[in-house]
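The full complex has more chains than appear here; those shown keep their coordinates.
Read from first to last, the chains carry the letters A, B and C; within each, the first residue is number 1.
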Amino acid sequence: MCLGIPGELVELAQDHEDLALVEVSGVRRRINVGLLADEELAPGDWVLVHVGFALSKISEQEAQAVLDYLEGLGQAYTDELDALSTSDIS
Amino acid sequence: MSREQQVLDRIERQRRRRPVVREERITLAHGAGGQATHTLIEAVFLEAFRNPLLAPLDDGALLDLAGARTAFTTDSFVVSPLFFPGGDIGDLAVNGTVNDLAMCGARPVHLSAGFILEEGFPVADLRRITASMAAAARAAEVTIVTGDTKVVERGKADGCYVTTAGVGLVERPVTLSAAGARPGDAVIVSGPIGAHGAAIMLARDDFGIEAPITSDTAPLHGIVDALLEALPEHVRTLRDATRGGVATVLNEVARASEAAVVLHEDAIPVTPEVTGVCELLGLDPLYVACEGRFVAVVDGEHADKALSTIRSHPLGADAALIGTVAPSPAGLVLLRTAFGGTRVVDVLVGDPLPRIC
Amino acid sequence: MRFVDEYRDAGRARVLAAEIAARCRPGRKYTFMEVCGGHTHTIYKHGLEDHLPAEVNLVHGPGCPVCVIPMGRVDDAIHIAGQPGVIMTSFGDMMRVPGGTGSFLDAKAAGADIRMVYSPLDALKIARANPDRRVVFMAIGFETTAPSTAMTVLRAADEGVTNFSVFCNHVMIIPAIKAILDSPDLRLDGFIGPGHVSAVIGCQPYEFIAHDYGKPMVVAGFEPLDILTSVHMLLGQLAEGRCQVENQYARVVPWHGNRVALSAIGRVMRLRAHFEWRGLGFIAHSALAMADEYAAFDAERVFDLPGVRVADPRACQCGEVLKGVLKPWECKVFGTACTPETPIGTCMVSSEGACAAYYNFGRFSRERIRAAAREPLPVEIQASRPGETSLA
């Protein structure tokens, strides 16, 4: 029910201010962007689609932040593994 | 054994009991190819018609006709819309029956065709359908030798329904059966899955979704012939993954063979477009129908040969080894997810995609 | 970046799993509730628990709108669907939800014109295409979905469509969480907060959870790594003795929510004094009705409704499951009398219901699944070839 799909905005409709074309994996669908009236929207933006409406504009920067957080963990983990393998306790 | 496992074991026992139709009326779920369809078939049709040749879980019946090893099958086609990217009800009706015969290990030979037409149906559309049936029959090297036509009043059909039946000859010493899978076997799918169901959904135009997806409808007799020629004794099961998709077919195999099927999510071929449609509509491609893809269970020792044989056929170029058969949990299909977990892949409940074939 | 695959990566998951295990105090049990059914679905669908140590226990919350709709409301909707000329429209999830007198699916089989729609806008489209019929939209959903309903009604009003109405069953997440927090039988260490509800209401409304109840919350996205990350963050708060509302899902959730969406809800709907939740009973100020200004679009006023309260089936333990007190398999009818095909309780209907998710994806205990997963493969399997995507 709360299913939301990230989609890339490829075109803002000329004929209707609230409509836009969104693409998900090469698949296109018209959605209503009326709930993002406060946002600046442009082709290339990503939005979260829910029951035919764009609910939110997706921030790539914030998205990267999570991945960086994970990267950091991974780095720490790798470092630790490296440390482990290079340490000589013999 | 944990209390959870005890509960789950009780449930599995329950699931193996003779199914009962609890509904008073037929719903679309009974036609979706999933659990409700199985229940209806077992509790109503098998119950009434019970005889040794009637094998519900296989694609057709194997007959001895005065010494001739023959396969016999039928399917009714009610797809909506009648015409869709990549095909129409006509080639679907031919390929569907050709494929069911091929899955029995038979060379498809002759087809019958029964038409139920709705008053008002354009004759031009009927010509289009018969032309594509004729082309599909030529491609599949079968002849349509007998037929029937009925017309029903407007509002008592949806343009055109086609029922084909087919006979084929089993010319190799194969023993194919949904019950034939054994631990150690490999599970192969002959190409990217779900294109037919996705194409139909889009053609219905209910969702305003556009994507370059065409139905995968195709006759599989040639590729099956190549496979059986290469490995006549090492192919256990062949199933075309139609209604209910790959997941449903493999559940049937797991149940009939009393073994587990373990799939690897990241090995299962799906095109980006089908993935996109499924995401937008909240569907799982494993349950979306194909009309030109089959699942083969083959002896694990000969998996590479099987895969390369299938891949060498144009219709199998993107075939993939997607899983294996394990001894337990018997009767279940498991999926090793790309995320690194494992989960059950159950039979389809409900009707995400009605009238796809 | 597709904002999907990146968050389903098994390698990252393994790293995170190790970090999570490292953050757990051995022997201590950590119980977190994922409030939203979408999270429940993700957890089972991706086999996420395989990455969690035995110390971490996820329990499912009330955040599945299909699961909390009381039987009487289903009966009312079926009553409306049975009125002359009515086309009832509904999301697919609703079709199997049992009322006292059967489900939409049963009513449809018995002759009612009930159609599945993907969006409330589709329902409005049906109304436009059938001017001689009365089209009703069965509106369910949390704050995630309410704005779409509201926008649709605003558009209908704008266009002067007169044969369209909404049977409004939108519910609100905060009162539900409060009901959980006030329930005596649950011990929780923290919440995984609902990502898409929060895209509308923001994170700020949850602060009372940390301040007043002393439970940490991390608002989480819906990919499996989002949830795993949120578990890691919750464990971090607990380890550091913090208790806050954190936003793991900042790529979608603004701290203060979506002002346009909230104001659409505010224009078209009003707060109900109380509303019944399946298994949870009546909760004050927990749901939305149509505002008086939009009475013409309010199915509750357009149609006479029986409005009879129907007691849940005796066997049904959905309330306990929704509060996280019982695991699905602990319900006495789970998987035998109650299955997705013939659900007794609502949690077995939606793919986001805890019982359905567990039945469909998890119906095989973790111990066995793990054993099966460890078994060596008889043949080597490769990820699918370049040029095509795999299912993953």
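Everything that follows uses one rule, which is that contacts are C-beta pairs under 8 Å (C-beta built on N, C-alpha and C of every residue); 3 or more make two chains touch, one makes a residue touch a chain.
If you're wondering where the values come from, they're calculated on a predicted model, not measured in any experiment.
The full set of protein chains in the file adds up to the formula A x2, B x2, C x2.
One rule holds for everything that comes next: only the chains that are shown with their structure count from here on.
Set against one another, A-C and B-C show the most C-beta pairs in contact at B-C. Chain A and chain B have centres, each the mean of its CA atoms, that are 36 Å apart. We define each chain's centre as the mean of its Cα atoms; on that basis chain B and chain C are separated by 33 Å.
Residues of chain A found to touch two or more other chains are 3, 25.
Touching two or more other chains at once are residues 4, 118, 122, 225, 389 of chain C.
Taken in their complex, chain A has these residues touching chain B: 3, 5, 7, 23-30, 49. Within the complex, the chain B residues that touch chain C are 2, 4-5, 7-8, 10-11, 14, 22-23, 25-29, 35-36, 39, 183-186, 192-193, 206-207, 260, 262, 264-272, 275, 279, 281-282, 285-286, 300, 303, 318, 320-324, 326, 328-329, 332, 334-344, 346, 349-350, 352. Interface residues of chain C facing chain B in the complex, by the touch rule stated above, are 4, 8-10, 13-14, 44-51, 92, 95-96, 105-106, 108-110, 118, 122, 224-225, 327, 329-330, 334-336, 339-342, 351, 359-365, 367-370, 372-373, 375, 377-379, 381-385, 387-392.
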